[in-house]
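Take a look at this one; I'll ask things after.
With one protein chain held back, the other chains of the complex are shown just where they sit.
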Amino acid sequence: MSSQHIYKKLEIVGSSKTSIEDAVQNALTECSKSVRNINWFEVVETRGHVRDGQIEHFQVTLKVGFRIQGS
Amino acid sequence: MSSQHIYKKLEIVGSSKTSIEDAVQNALTECSKSVRNINWFEVVETRGHVRDGQIEHFQVTLKVGFRIQGS
Amino acid sequence: MSSQHIYKKLEIVGSSKTSIEDAVQNALTECSKSVRNINWFEVVETRGHVRDGQIEHFQVTLKVGFRIQGS
Amino acid sequence: MSSQHIYKKLEIVGSSKTSIEDAVQNALTECSKSVRNINWFEVVETRGHVRDGQIEHFQVTLKVGFRIQGS
Amino acid sequence: MSSQHIYKKLEIVGSSKTSIEDAVQNALTECSKSVRNINWFEVVETRGHVRDGQIEHFQVTLKVGFRIQGS
Amino acid sequence: MSSQHIYKKLEIVGSSKTSIEDAVQNALTECSKSVRNINWFEVVETRGHVRDGQIEHFQVTLKVGFRIQGS
Amino acid sequence: MSSQHIYKKLEIVGSSKTSIEDAVQNALTECSKSVRNINWFEVVETRGHVRDGQIEHFQVTLKVGFRIQGS
Amino acid sequence: MSSQHIYKKLEIVGSSKTSIEDAVQNALTECSKSVRNINWFEVVETRGHVRDGQIEHFQVTLKVGFRIQGS
Amino acid sequence: MSSQHIYKKLEIVGSSKTSIEDAVQNALTECSKSVRNINWFEVVETRGHVRDGQIEHFQVTLKVGFRIQGS
Amino acid sequence: MSSQHIYKKLEIVGSSKTSIEDAVQNALTECSKSVRNINWFEVVETRGHVRDGQIEHFQVTLKVGFRIQGS
Amino acid sequence: MSSQHIYKKLEIVGSSKTSIEDAVQNALTECSKSVRNINWFEVVETRGHVRDGQIEHFQVTLKVGFRIQGS
Partner (left out) sequence: MSSQHIYKKLEIVGSSKTSIEDAVQNALTECSKSVRNINWFEVVETRGHVRDGQIEHFQVTLKVGFRIQGS
């Protein structure tokens, strides 16, 4: 993260049928509809649902950091 | 939590003079005034205030998960 | 826990519409159908589901300790 | 907790046959016999004993904060 | 996870030469040979073996939750 | 924190070239432009950037608690 | 742990009047009566009972990893 | 800490309007009125109160270690 | 620990030139000079001092639980 | 990890535009230029940078274990 | 931290008689004698020594991140 700004962090959960990386991107895509200036994310938890012994989808909890506008 | 949606998590603190369960419900009641589609909560911390050796009230910190509308 | 025995610990999740204590008891009741000699439990996580801003039920994750028979 | 004072924290374990809240109060009642000015508690651990598949009692470990007299 | 049931959680370790996701699936495939009704998993630890500076395989430790039959 | 209210907690990151305390205040100053009734903060993480072996600035992650208006 | 297998982890508690190492071995001896292919253990917690100011016995909680047969 | 002695650790909370360092010293000054031979402290938590967007005071929780006399 | 009593927990640090177990016993011996009814201990941290590449002594931090008299 | 050797652990951070697995491999490739006998890695933290709502790259912090030569 | 490089992290302990910030800088000054390209630090632990009830010095444990040259 660059310096001298003030950041806020949000906690979001994304999911994907294919991969952990895709679940992260899905969460960021949705989040960036309402939040600008997202700079970084941190993976907090990785889990998923299972059906008939197969991964149904991954669920990844993220902290997302973004610069407060004007700061 | 059901699948294929994007969720956001908020952290709130509720209190109650009677029970831990009631402190959770009080936090959810207040939170649901401004947030729709709350799906689940996770208890993060349980504490309370004491006066003259008696529990004055419980304070419960929750993470609250809700589906982002349209996701 | 009493001494000089060997114990095993299981992790189970119980639920209840009414209270955290009841969720613990429901988990223990189910678990004691197949496991004898349960001695103690430890609460690992407390969470719950929400519908229309009301607690639908509590879900409590427990570690349950029981003496291995013959030990 | 109010400001500008010095506090000390003790760790105590209370128990109750009926509820987690009652175990907290039992610990505080005993503790307040020797400690004045208890302001708050924090739940550190919740566990319990089991007999014949029934909760025999809850045991709750608390940190208890109290103002040092004269501070 | 759906409500009003009792769940048990197991801890298993899966491995894969190709990806973290594949290691999760390999663990679930093996586990589902003996356990029915697996509902969800939680990633506890991700590690791996290295040979000649190359990842030999990933090893992922999971908690796996499944509904106890009849509950 | 005073009793019988509902609080919300936000996570923010402030920075300062001079001190940890100043980084906390900078975060609070920015946050209080949009949030009223901030009551307390908790330091979650302290880190910083370095250039040529000198601290360039401190970055402090805070949880900030504020009373929900009307609660 | 060797590679390309699926492992399961159990949590057990062993005790000994003489040493922590002996408590580990006692837990493994009991556990190996019903579980084959135990590969490794991890110490999770070390505690003990006291009588008249003397250690009565050590109690060591272990996670025990074993290869699932056929994997 | 020097060797071959027995130490006890207390948990205390100090506060200061000016700095984290000053809050530590205030806690130590009060604690040393009743405890001799304090050797070291460990910062457990840093938090503070806020009024009108300004830090009102810092509150620092410490573990304080001191040698038991005669040991 | 037996039931229906109130316990207090202290944190102490013992040391020994020979073993971890001996460091635990040294701490308990010193502690039992002033505290009666010690029931159990929990190892919190194990560390030690080194001189010329040899362990000089082990230092073990314990939580010690004892029944409050009259409870 | 095989037995009877002494290992050292380093903490490194690798990055990749494509996947978490690739970030791990990039870190190992760089690390193995100066360190021989790397045996295993443990993922400590997964995070990443974001630009215009898209993952710019993943950053994975690893602990890397290698056998000390001659041990 | 900037992207697409490989970083290594070291753990160091600095001390200062005056402040936490100064202890961080002292550690960085010493560390930068042998390590180039230090980018960031993370505070892991803050503690200190006490004499006659006064802080003798602060000791701050840091993780220090630096870019591996050529990466």
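Chains: A, B, C, D, E, F, G, H, I, J and K, in written order; residue numbering restarts at 1 for each.
In the analysis below, a contact is a pair of C-beta atoms (placed from the backbone, for glycine too) under 8 Å apart; a residue touches a chain by one contact, two chains touch by 3 or more.
Just so it is clear, the model here is predicted, and its values are computed rather than measured.
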item: Residue numbers in subunit K that touch the chain omitted from display; value: 10-15, 17, 26-27, 30-31, 49, 56-57, 59, 61
item: Hidden partner interface residues of subunit G, rising order; value: 19-21, 24-25, 28-29, 31-32, 38-43, 64
item: Contacts of subunit I with the absent chain, listed as residue ranges; value: 18-20, 45-50, 52-55, 58
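Rule of thumb we're sticking to: only the chains that are shown with their structure count from here on.
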item: Multi-chain contact residues (two or more partners), subunit C; value: 10-11, 19-20, 31, 49
item: Chains that touch, pairwise; value: A-B, A-E, A-F, A-J, B-C, B-D, B-F, C-D, C-E, C-G, D-H, D-I, E-G, E-J, F-H, F-K, G-I, H-I, H-K, J-K
